[in-house]
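My questions all concern the structure below.
Note that one protein chain is taken out, while the other chains of the complex remain in position.
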Amino acid sequence: MTINPASIFKDVEAIRKNAPLVHNITNYVVMNTTANALLAIGASPVMAHALPEVEDMAAIAGALVINIGTLSDAWIESMFKAAQKATSRNIPIVLDPVGVGATQYRTRTARELIRAAAPSIIRGNGSEIMALCEEGQTTRGVDSTSGSDQAVEAAQALSRDLNCVVCVTGAIDYIVSQKDMVQVKNGHPMMPRVTGLGCTATALCGAFAAVNPDYGRAAAHAMAVMGIAGEMAAKHAPGPGTLQVNFIDSLYRLSETDITERFKI
Amino acid sequence: MTINPASIFKDVEAIRKNAPLVHNITNYVVMNTTANALLAIGASPVMAHALPEVEDMAAIAGALVINIGTLSDAWIESMFKAAQKATSRNIPIVLDPVGVGATQYRTRTARELIRAAAPSIIRGNGSEIMALCEEGQTTRGVDSTSGSDQAVEAAQALSRDLNCVVCVTGAIDYIVSQKDMVQVKNGHPMMPRVTGLGCTATALCGAFAAVNPDYGRAAAHAMAVMGIAGEMAAKHAPGPGTLQVNFIDSLYRLSETDITERFKI
Partner (left out) sequence: MTINPASIFKDVEAIRKNAPLVHNITNYVVMNTTANALLAIGASPVMAHALPEVEDMAAIAGALVINIGTLSDAWIESMFKAAQKATSRNIPIVLDPVGVGATQYRTRTARELIRAAAPSIIRGNGSEIMALCEEGQTTRGVDSTSGSDQAVEAAQALSRDLNCVVCVTGAIDYIVSQKDMVQVKNGHPMMPRVTGLGCTATALCGAFAAVNPDYGRAAAHAMAVMGIAGEMAAKHAPGPGTLQVNFIDSLYRLSETDITERFKI
């Protein structure tokens, strides 16, 4: 799999043109910022979590994004129901296993979710991806990192097992599919100081997967766009407050030239 | 009904002087941004949704704002209870039927709400207003638009039926009351790319209705302030991230001169 600025921008244009509806069942912390990121790139976000409506919403969506960042039993039930609907419609499901490994509740829920309805794309940091596939792995909340080699191995195991794309994000992003792996080296060290940019990366995977049925490419394109927009945002950002604002502007303004100038693989 | 810069600014001054308490039962996505908008214009926002306290909160509020953007059964019960309290106290109720038509759950809930406790003001986009009053109407999530003529007709039907003010917002805002209609032409095309500015318009209706018992004027004034603040915000905004920040600053700084220079009807 090779990705390049033209293939990335082609997907951005498709999102801007088609404004795919991305159904998010996500955490309270990032609802506003991921909705804004989806709007800025050109998609149509909707957040809906109630059991009586998740099927109806998944029935009109172009992608379903499930994020377990602020989990509770009622929401879990809705996640399963929405995922089943998405599976039956063959639309992409993107999973963000936030904080998996930090509590048994998250680990158990994420593992049950991936068994009940295989996601098209899973995106997490290294420790989350490792916790998702291994027993006895514990992480330190939501922003841990771990040895990238182990994480890539875990991603490969998950990818093989579930027949899905796994993104391990960090200073370098690894996009692992069943027979392939791409690295994306864009991004900025201040990005982890903004809450929920990982969740935003996951939400963007939903938008890209809604317009590109090659989910490996879709995920890699989304990661490149995240990193490039982050670099553009950091250029004039004295701190993470400004970075968050500029990041949305950068998604909105992103041109093929921006991608060509910055894309690093 | 005629509205003008002086009448608009008079309400702004009343909000700044009296800081009316606006009780919001609203969606997770916009809680932070609508609270900030209410604070910036000079009102006192409170968000409270628990069944055991919504009556107490509605009992001390100057207006109740109900927004169904991220609905669930427990919240619906609280919406009804708060609306009954607001009705008994004769304080304005403002309803935002977010995403009505996208799922049966939203359509049914919104229709039941307007029957149980007639709102003073309903604010939605064209497709939401049409879905609220017609059978068989479906929308595409939360940011759809539709033919404005049909939407205005739907607004007129709702307004007659419920004896309330209906705002249909879009590039042109239509404020429909039982015997009258005002158009407000302020705003900026980038505003729909910021999540929740519609919800903010609804919340501002609450603040204006809390200080102006003529709810038609209150709603029209709120829409003018939204549009004008949006134009001011867009002037130096490279994208929707900056627009969102500037918009709050503009609400805070809004002067009679700003309104006079920009008001378009």
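In order of appearance the chains are A and B, and numbering begins at 1 in each one.
The definition used in the following text is that contacts are C-beta pairs under 8 Å (C-beta built on N, C-alpha and C of every residue); 3 or more make two chains touch, one makes a residue touch a chain.
Small disclaimer: the values here were computed from a predicted structure and weren't measured.
Asks: Using the touch definition from the top, which of B:Val182, B:Ala210, B:Val245 or B:Ile259 touches the missing chain?
Replies: Considering the complete complex, B:Val245 is the one touching the chain left out.
Asks: Which residue among A:His23, A:Arg106, A:His188 or A:Arg217 touches the omitted chain?
Replies: A:Arg106
Asks: Of the residues in chain B, which ones touch the absent chain?
Replies: Residues of chain B in contact with the hidden chain: 21, 28, 31-32, 35-36, 39-40, 44-50, 52-53, 56-57, 60, 74, 244-253.
Asks: Contacts of chain A with the missing chain: which residues?
Replies: With respect to the unshown chain, the touching residues of chain A are 27-30, 32-33, 69-73, 99, 102-106, 140-143, 192-196, 237-242, 244-245.
In this text, only the chains that are shown with their structure count from here on.
Asks: So, what's the distance in Å between the C-alpha centres of chain B and chain A?
Replies: Comparing mean C-alpha positions, chain B is 32 Å from chain A.
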